[in-house]
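What follows is a structure written as structure tokens; I'll ask about it next.
Of the protein chains in this complex, one is absent; all others appear in place.
The block that comes next holds subunit A.
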Amino acid sequence: MSVSTSPQPADVTPAPAPFLDVRDLRVHFPTEDGLVKSVDGVSFTLEKGRTLGIVGESGSGKSVTSLALLGLHKGTRAQVSGEIWLEGRELIALPEAGMRALRGRTVSMIFQDPLSALHPFFTVGSQIAEAYRVHHKVSKKEAKDRAVEMLKRVGIPQPERRVRDYPHQFSGGMRQRAMIAMSLVCDPALLIADEPTTALDVTVQAQILDLIRDLQEEFGSAVVIITHDLGVVSDIADDILVMYGGRRIEYGTTREVLKQPQHPYTWGLLQSMPHLGGDVGQRLNPIPGTPPSLINLPDGCSFHPRCAYKGWVTEGRCTAERPELRLVSGSERHLAACHLSDDAKQEIRGGAGPDDRDAAAARTAR
């Protein structure tokens, strides 16, 4: 709010504004059971040519965040507040007509399941051409040529022929390529990919990620990639934002978050992933329990019912007091929201497990 209300003093040169600056974004849905706080105070920034990975379980608010970036909650019952600055323009206050001009052109999106996200009754070519014609005054023929060109660019063989096919005539990977072609047809400055590989075969996943990365280099766009798969973001993202229960719990560069994860939830995500180089017999450690209800978030740290390490913190703090996002010591912008002390984290990461709670208790007593 401060940016829009207080005028900048003329003599101070402001720091260059980031390309995308999301501040305290909240998306709440009023329902009969109560207010669902799908996104509750999320902030992040992103520069052109960079990639942000938003990670979390189902229901953590990842997809709702991405739809807010496209302004797709406008005209629904969702209550959206906060600020989304894109190239110096604020999107939440923007009326639907203004937002529509940006959709598909400046901000575009790749959806999770290309089979259901493409219209079954229109040819792939006409759907791509349509996306182009909305924002460009060109003839049908020119738009069709553009569609063929885009299909070729995303690596679909025989694009001149395939452009007349319907989505159901494409394979899963090809369909996602077509979806990507459609979202890139207007050279968007910001591309949002909502679980772009989840519905695909593992063998195709890497191809699609490579494609997104190559196209990003070519177009210089900023990319937000939403996933529950840390493997995907470690490949492609510059920054990682971990969400839980609609809030940020850890945010930093990919290197920092993966090398020195600070939150037990992030540890859990990492431990529930198999490692290629690891022992075949080694068990995966899934995070116990289920994501919290977004209507009644647990008091204190919303992760505490599932957290194995709350015994390491002074009695009751995790259940009573919500941890603030704090800068991790020794880092410039690595943030995490956890009550655990640095020493405790070090000790836990150093090999001690949740079973060492007694030792921790003993230490606290001493």
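For the reader, a short list of remarks on this structure follows.
By our rule, contacts are C-beta pairs under 8 Å (C-beta built on N, C-alpha and C of every residue); 3 or more make two chains touch, one makes a residue touch a chain; residues count from 1.
Simple rule for what comes next: contacts and distances are computed from a predicted model.
Look at the chain that isn't drawn here: its UniProt entry, checked against "Heme exporter protein B", "Signal recognition particle receptor FtsY", "Thiazole synthase" or "ABC transporter permease", names it "ABC transporter permease". Considering the whole complex, the residue from A:Arg26, A:Lys62 or A:Arg103 that touches the absent chain is A:Arg103. Only one of A:Lys137, A:His168 or A:Lys259 touches the chain withheld from this view, namely A:His168. Here the missing chain is touched by one residue of A:Pro16, A:Pro120 or A:Gly330, and it is A:Pro120. Contact between subunit A and the absent chain runs through residues 70, 72, 100-105, 108-109, 111, 113, 116-122, 130-131, 134-135, 166, 168, 182.
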